[in-house]
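Every protein chain but one is kept in place in this view of the complex.
Should a chain be cited, it is by its letter among A, B, C and D, assigned in written order, with residues numbered from 1 in that chain.
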Amino acid sequence: QAYAQDPKTLQIGITQYPANLHPNIESMVAKSYTLGFVQRPITAFDAAWKLVCLECETLPTIENGMAILEKTPEGADGIAVTFSIPKDAFWGDGTPITTSDVEFTFEVGKHPLSGTTAIETYRRIYRIDVHDDKRFTLHQDRRTFNYNQFNAVTILPDHLERPIFEKQPAEYKNRTLYDSDSTNPGLYSGPYRIVEAVRGSFILLERNVYWRGKKPYFDKIIIRSIENTSAMEANLLSGNIDMIAGELGLQLDQGIAFEKRHGDRFNVIYKSGLHYEHIDLNLQNPILADLRVRQALLYGIDRATISDQLFHGRQPVANSMISPHDRTYTKQPIIYAYNPEKAASLLDEAGWSILRKGIRHNDQGQSLRLELMSTAGDKTRELVQQVLQSQLRQIGVDIRIKNEAPRVFFGQTTRERKFTAMAMYAWVSSPELVPRTTLHSTQIPVPENNFSGQNYSTISIPELDNLIDQVESELDPDKRLPLWEKIQQIYTREIPVIPLFFRANTYILPKWLHGLEPTGHLDPSTLWVENWSRVQ
Amino acid sequence: MSSVDETILSVSNLSIGFETDEGLIPVIEEVSFDLHTGRTLALVGESGCGKSVTAFALLKLLPPFGRIISGSIKFRGQELVDSTESEIQAIRGDRISMIFQEPMSALNPVFTIGSQVAESLLLHRHLDKKMAWQQAVEMLVAVGIPDAAQRAKNYPHQLSGGMRQRVMIAMALSCEPDILIADEPTTALDVTIQAQILDLMHDLQERFGTAILFISHDFGVVSRMADYIAVMYAGKIIERGDAGEILTGARHPYTCALLATTPRIDASVTRLPAISGRVPAPGQRPAGCYFQPRCPNASDHCGEQRPPPVDLSVTHQLICHEVVSE
Amino acid sequence: MVMLAPAIEKLLGLNANMVDLFNRMQPASDTHVFGTDELGRDVLLRLLYGGQVSLFTGLTAACVAATIGTVIGLTAGYFGGRLDAILMRITDGVISLPLLPLLIVLAALDLEKIGLPDELVNSEEVSFYRIVIIVALVGWTTVARLVRGATLSIKEREFIMAAEGVGAGHLHIMFNHILPNLISTIIVAVTLSVGNVILLESVLSFLGLGIQPPMPSWGNMLTNAQALIWEAPQLAFYPGMLIFITVICFNFLGDGLQDALDPRAEY
Amino acid sequence: MKGFLLTRGAQALLVILIMSFVIYSLIGLMPGDPIDQMISADPNMTSADATRLRALYGLDLPIHQRYWNWLSAALSGDLGYSRLFAKPVLEVLLPALKNSVMLLGLALFMSICIAIPIGTLAASKPRSVFDYGVNLFAFAGISIPSFWLALMLIILFSVILGVLPAGGIAQSDAGFWESMKYLILPAATLTIASVGGHARYVRAAMLEVLRQDYIRTARAKGAGAMRVVWRHALRNAMIPVVTIMALDFGTLFSGALITETIYSWPGMGKLIFDSVMGNDCNLALIALLFATTLTLVGSLLADICYAWLDPRITLGVSEQ
Partner (left out) sequence: MNNVTIVDMQHLCKTFKLKVAGSSGLENRELQAVSDVTLKISKGEILALVGESGCGKTTLGRMLALFYQPTSGTLCIDGQDVIGLKRKQLKPIRRQVQMIFQDPVASLNPRHTVEAILTEPMKIFSLYDSRQRAGKAADLLAAVGLPPSDLKKYPHEFSGGQRQRISIARALVLNPAFIVADEPVSALDVSVQSQILNLMMDLREEFQLTYLFISHDLAVVHHLADRIAVMYLGRIIEVASKHDLFNNPVHPYTKALLRSVPSITPNKQRIGRILQGDPPSPLYPPGGCAFNPRCPHASEICRGSLPALEPTATDPLHLVSCHAKEQLV
């Protein structure tokens, strides 16, 4: 085609442009995808969902002795982990990466004015011991099983950023070179560096000559942001881009349809991962407070058929909040297969037995009407909503759909529990993530705690709280498994949330691209870009 | 310059109609008249009788759905009815020009009066811009605009009504046309200004020997201007003759009635004689004589047959059943 | 035609909101004359129901906006002076108001809190009323300007003075004399804006402020079809075509009504 | 002229001041804030983080105080930073503005260049086939959804013919023609969408003018049909048309959201949308004020054009 580029250039389409480029301030998918080419966090989960070292030599564990149990000065349980920066790690301007960079990074991370989003990641490190240029120990003030996970921490260049930070920490987020001078090679330590960035349109990457690892195949990578997915397809077909990223790409059904038409020219890969699509049930709603109604709702929807027909089976049905791919997943004790008869009898039992115009009413004459809210503009969710509405209608439940712009939905509706009955959206998680914020009773957002926490269903079970506390501090992976099983049992028994699917990402790749491995979690496939190559 | 009294334009049996949803409706029927150099023919008649349409037809400037049905317009022997658009364009503004009733709306508001006067010169005399402008200014002087060189740079809205009409006249006369068609040129003006304009037209006619077709509904004005008068009623010329013959010796009942109903300051009547009824609209004209429904002298056959032409003298003619030639 | 939707629904033995996951995006067939949509619903029926919704929304919103605009424009034009200046500056302000935040604020208003009855807030039509209100709130400005302009010229006509001469009050003159003469201006504005409202509704759907699913409207059908333009282009074609035809029809209707309502036209 | 400009300028400043407050309040009143949205995308973030960040970005202050802070800073020349893009507001705004002006300017220019001749021709031959064609085309332009049109153009020119890029913007090292190629499709989309409407305005104005007496005067002078239409009528017809087109001038700077989105054209429409949605008050405010200002400039321009085209009008008043 006319706009095909030379074979050593790869053009990638993504649906969002990263608003800003500082790796540790504000996380967003487009940013972590882009920065994956040019920077590496200290650790990450790989495509097999195993924790690996990226900007370190060895992953510290208790077994290899680089993680040591200790007491904090206050006498609490703590843990110290020791990392070494790879010897040949350089910034893109030739400066070596050293422990002073690490110190700077944590200084920025901890600073309350720096704009760090998830500050706890840094706060738990109460002391850093620097042994030499490359080796350092992080002392943590708590003892959790993810003591060696530093996926969210990317080392920052001390020699470039410190003067800016020290001058005015509160302005650092606005003045950082990542945004004011994003093509500065010294900012990047990955296989590529940014050489041109046009906001809202594209980012051009070139090879970083100081990259220590395997030499990547492509000389240049262009990341184009194309928000409209139909236009994205047109760009792909016209050769304006070579591939569509799965992390930020076509919707699943578009991908499936695309494969039907162009499967001969492109590889289409579906990776189901840790996007947990679900419906929060407001347990404060008197109707939903009745477990039988919640069960009936689950029995009354045919998730298997939706998955098969709408998503061609590419998007597995979720039985609980834990993905079947996760090591902590256990065979579910209760599987709610489609069973409208059972649903009907449960509703009858619950007192919703009078049918009027096909809608159930109780003996007070109240109708079984529930509001199903979600984010507006998300076509797939709207489709699922309508199917659910239609299916639940069959068992006499009147579902009213009400959608809101995402900023309203997430900003107010869920947080302040403005949804009266059901709220449908997705959680992203990482492998073996403890569901504290979503299921612990202390995490119910109320005005008293300034609406903190994401336990929107308001589930509050002491047993579950205990289990969550236990699993978090259990360092032995095998001993954690029975705890996880109990958590899942309670979850499926109590149904605070209707699990729907684990969303699948659709990667559309040219036949000649090899080595790209979708991860299915938050760490993007681009962290392993040096494995990508063109094979004719 | 042609000699006085030469017939320069000759209209015969001209019929004009408008295409409407109900078909072609005749508006002007079998109109004939001649124009003579240095002489003024006044066309008089009430509103809607077809004076303007007749005037437009002479330059083939009929409104979109107007058609010349039949008849001929001969200008210096050249038939205008079937001449082409470009032939007629060469004549318009050059040999035959026209001035209109409403001097404000007839001038283009966005051009200076100088350039509007100069335009005919550019079109027909092929002068360069400067020359044309100069001549335009001269023309404005000729029509009595004080301080013409400055005034030429004004826009129409900056002039008074009388001045605008002078500009219109200057524009029409800039190429020294053979014929000037003046369609109610003073109706929109005050009496004192009207008198000025009429004087001006007299002067210019004397100077250029132009033949004038002067259209008006006001016998007072006509009596000042006309050598000949033609009275129109419902699309027909019902009486024509020398000015004196018509103004003092009119025979057609319509002309007589019209003259009688016109208030005058030199005679007092307690009650004006009125013509009852109204002018029939085109398409609703009665059989027989068109004036018969309003005519005090009408007899039976007036309503049945078209009245015959009657010659009272060489110049004085009319169409009426009740008047017989002496 | 769109009024017959329920009858045609019966005739075909289908249901406009009936999801059939086994028959998604079918091409035209005997049972589904225009095929089915992405959830296996009959496109013809959805077009008909969508037409009901869209036309009704368009007409109502345009009429409400026209009413507000007429009252404001008429008042401003008739009384003139300071009142005119104030009203027209307000109009300018509304014209330059950023639509997007306004729409979001409006959409997020808690209707129950403003004291609307529960029945209404929870009814299916609430999104419809919302649109009507949104369009009315921002859409009256054009009419207001047109009406003001027309009022300014009409109030100079002598028949207004004649009415004043027989002792008519301001309101009498405004509503008995000026308003009837504005009808054609208003009608043209309304007919032109019906199409705009239908299109605006599709933008609103996109922001989640439009007609809520599953209720179909041409606007949301069009927006939904956008993502399917490769798989099922016909889904975008039908509503697009209908909007096009509607816009044209309303324009002709406007012209026709203008002629019919103007007693001078036959002159 | 000077006095007129001064009065208008003062009025404009007042309007802008009021608008800045209204816009600020509207954005501030929007439910939800960006920090909450971050939570849903980041499992490590806690509510305490959200509270801290809200304070950091000043989102916890009451709206009038935020506005006052903003205003005093803005008046001292500091327009602040874009929260979303972590850059000074103007640095984000100016490139987008440049792109919008390029795109919409070209589209408006082409639209006018096409609309004037076809509108005029349609008016000079009313009820002809050409006239009906122009009308139909105009309605199509009004009612074709722009996303559909844009996608069809991409499919035709990029996918099938492969002659033009499907979207985006040229790299900085690209030549002029290469850069222009990226502009053609989006500009064509906008042109097609607006040219019909413009042509109808021209046609209506032209029809009105052609009915006027001075047109007959021009014909009576012997001017040919072409000269009558293009010299005598056009300038008069342009008086109302210019007003409408100058008002479009304001929209140049508010961008065209849908077209920009589909063609990934980084202009003001997308920027305003993103900044409003992302609660980027500073950016949204300045961007919207820019658009407002230019709308005001547009109407001022309309008045000046008016006076320039129509000698009867002296700025601010029309002589009787």
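Operating definition for what follows: a contact is a pair of C-beta atoms (placed from the backbone, for glycine too) under 8 Å apart; a residue touches a chain by one contact, two chains touch by 3 or more.
Remember, it's a predicted structure, so these values are computed and weren't measured experimentally.
Engineer: Per the definition of touch given earlier, which of B:T262, B:S299 or B:S313 contacts the omitted chain?
Structural biologist: Spelled out, the listed residue whose C-beta touches the missing chain is B:T262.
Engineer: Which listed residue, C:I95, C:V138 or C:A168, touches the chain dropped from view?
Structural biologist: Selected residue, touching the omitted chain: C:A168.
Engineer: Specify the residue from the set B:G162, B:G209 or B:P282 that touches the hidden chain.
Structural biologist: Considering the complete complex, B:G162 is the one touching the chain left out.
Engineer: Take the complete complex as the reference. Which residues in chain C touch the chain that isn't displayed?
Structural biologist: The missing chain touches chain C at positions 157-159, 161-169, 172, 176-177, 180-181, 183, 262-264, 267.
Engineer: I need the residue numbers on chain B that touch the omitted chain, in ascending order.
Structural biologist: Within chain B, the residues touching the omitted chain are 40, 46-47, 160-163, 190-196, 198-199, 202-203, 217-221, 223-227, 242-244, 247-248, 257-259, 261-266, 268-269, 271-276, 278-279.
As a working rule, only the chains that are shown with their structure count from here on.
Engineer: Report the inter-chain centroid distance for chain A and chain D in whole angstrom, where each centroid is the mean of the CA atoms.
Structural biologist: 38
Engineer: Going through chain D residue by residue, note those that touch at least 2 other chains and give them in order.
Structural biologist: If we look for residues of chain D contacting two or more partner chains, we find 30-32, 147, 151, 277.
Engineer: Taking the complex as given, what residues does chain D use to touch chain A?
Structural biologist: 30-34, 36-53, 56, 81, 84-88, 92, 95-96, 147, 150-151, 154-155, 158-159, 162-163, 165-169, 171-172, 261-266, 270-271, 274, 277-279
Engineer: Which residues of chain A touch chain C in their complex?
Structural biologist: 228-230, 233, 251, 253-254, 257-258, 261, 305-306, 309-310, 369, 371, 375-377, 379, 382-383, 385-387, 389-391, 400-405, 407-408, 412, 418
Engineer: Could you please specify the touching residues of chain D with respect to chain C in the complex?
Structural biologist: Residue list for chain D touching chain C: 15, 18-19, 22-23, 26-27, 29-32, 136, 139-140, 142-145, 147-148, 151, 250, 272-273, 276-277, 284, 288, 291-292, 295-296.
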